[in-house]
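As you look at this complex, bear in mind that one protein chain is not there, while each of the others sits in place.
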Amino acid sequence: MTDGKRADGRLPLQLRDIAFEVGFQPQPHGSVLISWGETRVLCSATVENRVPYFMQGKGSGWITAEYDMLPGSGNRRVRRDRGSLIKGRTQEIQRLVGRSLRQCVNLERLGEKQITIDCDVLVADGGTRVASVTGGAVALRLALLRLIADGALTQDPWRCWVAGVSLGISSGVVLLDLCYEEDSSAGLDMNLVAASDGRIIEFQATAEGEPASLDTLNDMARLALKAVTEEVIPLQEEVVEG
Amino acid sequence: MTDGKRADGRLPLQLRDIAFEVGFQPQPHGSVLISWGETRVLCSATVENRVPYFMQGKGSGWITAEYDMLPGSGNRRVRRDRGSLIKGRTQEIQRLVGRSLRQCVNLERLGEKQITIDCDVLVADGGTRVASVTGGAVALRLALLRLIADGALTQDPWRCWVAGVSLGISSGVVLLDLCYEEDSSAGLDMNLVAASDGRIIEFQATAEGEPASLDTLNDMARLALKAVTEEVIPLQEEVVEG
Amino acid sequence: MTDGKRADGRLPLQLRDIAFEVGFQPQPHGSVLISWGETRVLCSATVENRVPYFMQGKGSGWITAEYDMLPGSGNRRVRRDRGSLIKGRTQEIQRLVGRSLRQCVNLERLGEKQITIDCDVLVADGGTRVASVTGGAVALRLALLRLIADGALTQDPWRCWVAGVSLGISSGVVLLDLCYEEDSSAGLDMNLVAASDGRIIEFQATAEGEPASLDTLNDMARLALKAVTEEVIPLQEEVVEG
Amino acid sequence: MTDGKRADGRLPLQLRDIAFEVGFQPQPHGSVLISWGETRVLCSATVENRVPYFMQGKGSGWITAEYDMLPGSGNRRVRRDRGSLIKGRTQEIQRLVGRSLRQCVNLERLGEKQITIDCDVLVADGGTRVASVTGGAVALRLALLRLIADGALTQDPWRCWVAGVSLGISSGVVLLDLCYEEDSSAGLDMNLVAASDGRIIEFQATAEGEPASLDTLNDMARLALKAVTEEVIPLQEEVVEG
Amino acid sequence: MTDGKRADGRLPLQLRDIAFEVGFQPQPHGSVLISWGETRVLCSATVENRVPYFMQGKGSGWITAEYDMLPGSGNRRVRRDRGSLIKGRTQEIQRLVGRSLRQCVNLERLGEKQITIDCDVLVADGGTRVASVTGGAVALRLALLRLIADGALTQDPWRCWVAGVSLGISSGVVLLDLCYEEDSSAGLDMNLVAASDGRIIEFQATAEGEPASLDTLNDMARLALKAVTEEVIPLQEEVVEG
Partner (left out) sequence: MTDGKRADGRLPLQLRDIAFEVGFQPQPHGSVLISWGETRVLCSATVENRVPYFMQGKGSGWITAEYDMLPGSGNRRVRRDRGSLIKGRTQEIQRLVGRSLRQCVNLERLGEKQITIDCDVLVADGGTRVASVTGGAVALRLALLRLIADGALTQDPWRCWVAGVSLGISSGVVLLDLCYEEDSSAGLDMNLVAASDGRIIEFQATAEGEPASLDTLNDMARLALKAVTEEVIPLQEEVVEG
């Protein structure tokens, strides 16, 4: 990287290619396979006419997410979370995805429905949590459009698109959209999720290696925000609205 | 079906289209996405240089399988087996897949290695257990070829191809390769797994609805065996050996 | 076995002695201790006035089974399935028993009742799954007769007796009703469950060792069917009907 | 009970009949089916040449117990402890049985062996915990005699017989050896486990209903101790030593 | 101890200092931190307007208890009971605490309410189960007084104070109120729980080491009873009633 080039030839602030295969699963209300570089996450949105107990009787809906990795998705086999504890990382990610996607929708307009967003990582090459948010938002939008088309919703509860990117510092250089190899060696990890109007929904910076100053974090956040709003969200809009 | 045609236009003894996408997951030793009609199962084979405790010190290898359905794979959301019991159907299927695939390989020649075949159903439209056996055998073959290419195996432990088909009786008619809708209404279900030389590895017939005579079962088994050896196994050979 | 005799002196197609001790447990609606050679399985049938959620509101009943082995039943201590996964083999067997016994009864005539058949293996010496089906059917019949006697059922929902036998191929010889030692060394295992009219309810053939041709399987199935209908089912009838 | 007679005709301080069927399970080192009135508990003793981690390297053995009730043992079906918490009552009883039976044996003389006593209640009609202690001691003695006969033990580690009885106060009357119906209505429950020399190993008195004075407890304990040493332990000795 | 003094200078029948810090947790209906020597147990009582299923529709309330040890409470880190079995000792203790505290209250007068007593050991230095009973009774009394003050109870369901002490025999000497070090070396352990009128609610004597005669147990019980009624219960009364 002495010449500023990354392992896969990208520039430091260049995103990998992002593509969406809509309707990969025919049964759920919304389904999309998002490919983000080598990373591939199958996202589905299933609608049920009930809400969890803590939302009952409020006339409002709920959106929740589950995340998992297939055993063959990574560079060593990932054990299934069967009959035992859910991995802490899994819980952390699915809570992040759920919180992020609840920002897409006016839950009161949704009415007493629960939408579950399932994000299953088929191939993991870094950035699975932001790919899950980004693909999950598309699955969610597709499910809502189907509810509207079916007459199950009379007004559109959609508020805004939500997407995310990851970035990090590796050997002193800020890199946007880390692949797995870069992520493993980064001293500082950041994930930023934002809405289409540029407001921040989730911002997580974690120093397993080297902490950074607040100024550095702020500069990085600005780069991330620009990538989300100018590059990622337009792709979401395009795939759904054509 | 009054005219002998099925919902999707097939004849009673006609298989759906079967296709293989090799290398869908880049990391495992072997990986294939099998499409069998609408059903899609992602199969991977991961090799580890250890065997389970009951095989230790025997100089022999082991092959095991895990099976699961993604939440969005079916016509209602499938709950994940987290922190709770594994569903009985899941266990039954993954044991069938493991036993079947152990017939493909001379375990002594494999040496003290364990190969885990993961079969994850992305889309379920009937026949997921035989699609798992059939795709799993391809993933297993690919993994062995890679071990041979890498020099980790000096002789090929492969014995034979193994594949399966399902069939059933619906309204008195024998139907080969049931889709989900046909499977739900069938009174008798059969799964047959065979080797390329025509010998039977697994034969399971179950009457949830109407039991059948032994002669009927025998006739059906003959049809299934012919489909496995003349139609399915040649496709496996073709995808691996070109 | 060079002289055609087996370890315990039986001929290849000879069943072990089968005996029933009715009412071993005084509390359940039906209870029987079946002794099948050395194997002993305690079977009980408990009736509840509710059905599982997937059967509610259909006006129909349900029959389910649970199977387990006592720690001291085998030649090494069997660990209890406590606070952990149920063993796959256990699940496979209890599903087989449940499916088989549902064929004994017209579930609509049963009405909204659930009958649970518990099969607990006190001593295991081969053939525990077919002993469970055979003893479970007796416990089920006893429970129904008690419901009729108590006036809780006004018409008899009984359809037919159901029983099973196991068989296998060991050193090229077909052996009926394998004891544990024979079962461990058999290359091919078969379990057949049939109704009193000779129709097949479950037929499972599994080759852990050597696969067999379809003709061989067919010949074996005929022997098994004859043993079930001419030897085992008459014993069930005798114990209940006197 | 106005005439001092109990439901089954016994006098207040009369024990039910106790019988032992030795060798009910052929495989474990020791096995006995104890019948205590209607209550029947299958007890087995399995020897392993290892000790739990907290006993390793001390040159001493260990004795532990597990207790469970079969689903059909009681007057309503007992759910299995699968994939969930072990019931608190079960844990309480198996700890009591283990502690009691460790008093039978000089653990240092046993050497680095673990003996597991499994007590499975086939029929429950009160007093299952003391029947488990009493039958478990017989299974344990049988296992030790077999180890001695096999030459696996060169000196006998046996210290003394241990047995128990239950008693309670019902409608102001002290009753020895309560059956289920009496136990349910008793205001105070007592279980006493003693050694053949009359020393107390476990003494538990519990008032779910009406507490009692210390003098009353003391009187009851004397009755219980007499029953254990003069009636129950002689039966244990007789069944083993003939 | 040759001079009759114990490690901490106490006489054999001398209790450690007992103190109560009321209201340690502001939210539960009742809360107290009991310090008993070095042992510290945080007890809370939470009231819910529902009863467990086995008490429903009886117009009566229920009291239950949970017990746990914090990881840093003992001389080696205590593992949390997460996603796994609850330790048997934990279950045994929380059942003892629940049974004991149900004696404090007339459950019919309580009405259809459940009170959960949580006893969490912050520091363990012996006697945590009797400290839990003693502190739990204070938390329970505080909760009831608050329900009365709030008008949620119109008559006081309180019956009597309940408290406990432990004692043991170490090197032939009876010691009251064992600290951890003494408890570890004691051959016989006793816990006695009694009501203010001197009646016995729970009496448990366990010989892990040396059994004792009934006369010895009786003498010990008298000492324990005197300590409970003359020393411990007056402290409970004082802290609540001032």
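Read from first to last, the chains carry the letters A, B, C, D and E; within each, the first residue is number 1.
The definition used in the following text is that a contact is a pair of C-beta atoms (placed from the backbone, for glycine too) under 8 Å apart; a residue touches a chain by one contact, two chains touch by 3 or more.
All values derive from a computational prediction rather than experimental measurement.
Residue A:Arg222 is the one among A:Lys5, A:Arg50, A:Arg79 or A:Arg222 that touches the chain missing from this view.
Of the listed positions A:Leu13, A:Met55 or A:Ile86, the one in contact with the omitted chain in the full complex is A:Ile86.
Within the whole complex, the absent chain has one touching residue among E:Gly59, E:Gly72 or E:Pro234, and that is E:Gly72.
Residue-wise, the contact with the chain that is not shown comes from E:Ile86, picked out of E:Leu13, E:Ile86 or E:Leu223. Panel shows subunit E; residues 24-28, 31, 38, 42, 44, 46, 48, 66, 68, 70-75, 77, 80-86, 116, 118, 120, 122-123 of it touch the chain omitted from the view. Although one chain is not displayed, its contacts with subunit A can still be listed: residues 85-86, 88-89, 91-92, 94-95, 99, 102-103, 194-195, 198-208, 211-214, 217-218, 221-222, 225.
The rule is short, and it goes like this: only the chains that are shown with their structure count from here on.
Judged by shared residue numbers over all numbers used at their interface, subunit B and subunit C contact each other through mostly the same positions, with over half in common.
Centre-to-centre separation between subunit B and subunit E, using Cα means, comes to 59 Å.
With touch defined as above, residues shared between interfaces to two or more other chains in subunit C number as follows: 82-86.
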